[in-house]
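Left out: one protein chain. Kept in place: all the others.
Showing subunit A:
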Amino acid sequence: MSSVKVKKKKGLLKKQLEAVVGAENVDDSASGRLVYSYDATPNYQAMPDFVVSPANAEEVAAVLKLCNETGTPVYSRGSGTNLCADTCPVNGGIVLLSKRMDQIIELDKENLTITVQPGVITKKISETVENEGLFYPPDPSSMKISTIGGNLSENSGGLRGLKYGVTRDYVMALQIALPNGELIRTGGKLTKDVAGYDLTRLFVGSEGTLGVITEATLKLIPKPESQKTILALYQDIEAAGRSVSAIIAHKMIPVTLEFLDQDTIRAVEDFAHIGLPTDVKAILLIVQDGPKEIVDRDIHQIAEICRSENAVDVQLAASEEEAEKLATARRSALSALARLKPTTILEDATVPRSEIATMVRAISEIAEKYDVRISTFGHAGDGNLHPTCLTDARDEDEMQRVEKAFAEIFEKAIELGGTLTGEHGVGMTKAPYLEWKLGAAGIEVMRGIKQAIDPNGIMNQGKVFAEETRERVAEAK
């Protein structure tokens, strides 16, 4: 198409978008577009043509219909905190913001549910329900600013995944805008519901490639009456890994069982100044909640297991305030590591928890092999590690080695019965590796679903489905 024609087409699209959401909610200024050209994933940036902020589900549906008819790519975006480039508008088109849809619609204390619009900040949901003695457990590290719409689309995890599961486990019903402009509702305030395919689960974690979630009803549980936090300190990384497996093997399911290596401990302490021991090689941050007697008993037993696995010290958080500080500090780990080097590339390879020690060892061997600096932290209790490479995107040679190292980490995780990504999503960063996990036939099933719902392929182009699959480093056993 000639540039005149493109310009004319864009001008028309702008008018049509403005007719749906109002002129003040369509931004095509250079600065307005630039600030939505990225998310929290390093090295991905592309300019959208328009940034559109609809006010309600009907407007979202109308915008999608318009985009479907004109073949315009759509990228839905909350606060842009995701870590797999899922909100990067890689082929131009429209960034669809949820910022005007930020209302809590209903807190239903009889059915123990909360119904929200997608732009509500996750932390606001937690605080709102906890004020009523209820609990919404999923707590991704970015919860202070992430939106629930983003959490749903990415199926976010968090620090409490071990005991309470992830976002998916708390979604009862959704309203979804489809590319054809239809609005559908899935599920309900129902514990039992087998009417038809489980579309709720299909859309949760679909990374904005199928439709846009415009409303969600979430399951709540009673707030645990007490909680305790301990820190176990190690001079041997693998001993920490073995402790994790031992705790689980002893039929203990703590809420949180987090692993931090020395690099991470030092970076976090440098930021948070809460007195973390920076002279140890690894720590486990362990939280248990529930009735007081049970918490006391569990924590005592977990501490014993850690000691028997050569923890050099086990410390109990003196107060709830101190425990909260520890959790907050842990949530800052990734960004705190960023202070050490210009570029931090983070992955979230996940293995069965019995394999944690093996995986931790493999990561350090791979880092050594490719001569790259990898710090590891993560949700060890659910096998979800975050090996983070500290590098400099300007150093091309090193970046190639980083890529090779990560390919080998993925390979190893899958070999151990694990997966490429535990909670961050496939997006663009892991798309070339997805077939390693699903196989060609698995990818074909996904393509079929995508084709049925989004035949023109407007939803989040360039994500999840790779043009080319990366060659495997070695054949998996």
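The working rule: a residue touches a chain if its C-beta (ideal position, glycine included) is under 8 Å from a C-beta of that chain, and two chains touch if they have at least 3 such contacts; residues count from 1.
Assume contacts and distances are computed from a predicted model.
Chosen from "Dihydroxyacetone kinase subunit DhaL", "(Fe-S)-binding protein", "Glycolate oxidase iron-sulfur subunit" or "Tripartite tricarboxylate transporter TctB family protein", the protein name that UniProt gives for the omitted chain reads "Glycolate oxidase iron-sulfur subunit". Here the missing chain is touched by one residue of A:Ile114, A:Val280, A:Ala323 or A:Ala336, and it is A:Ala336. Among A:Arg100, A:Arg168, A:Lys281 or A:Lys404, only A:Arg100 touches the chain left out of the display. Checked against the hidden chain, the listed residues A:Asn68, A:Thr81, A:Thr113 or A:Asn460 yield one contact partner: A:Thr81. Within subunit A, the residues in touch with the undisplayed chain are 29-32, 34-40, 42, 45, 47, 79-81, 99-100, 102, 119, 121, 142, 144-146, 268, 270-271, 332-336, 338-339, 342-344, 393.
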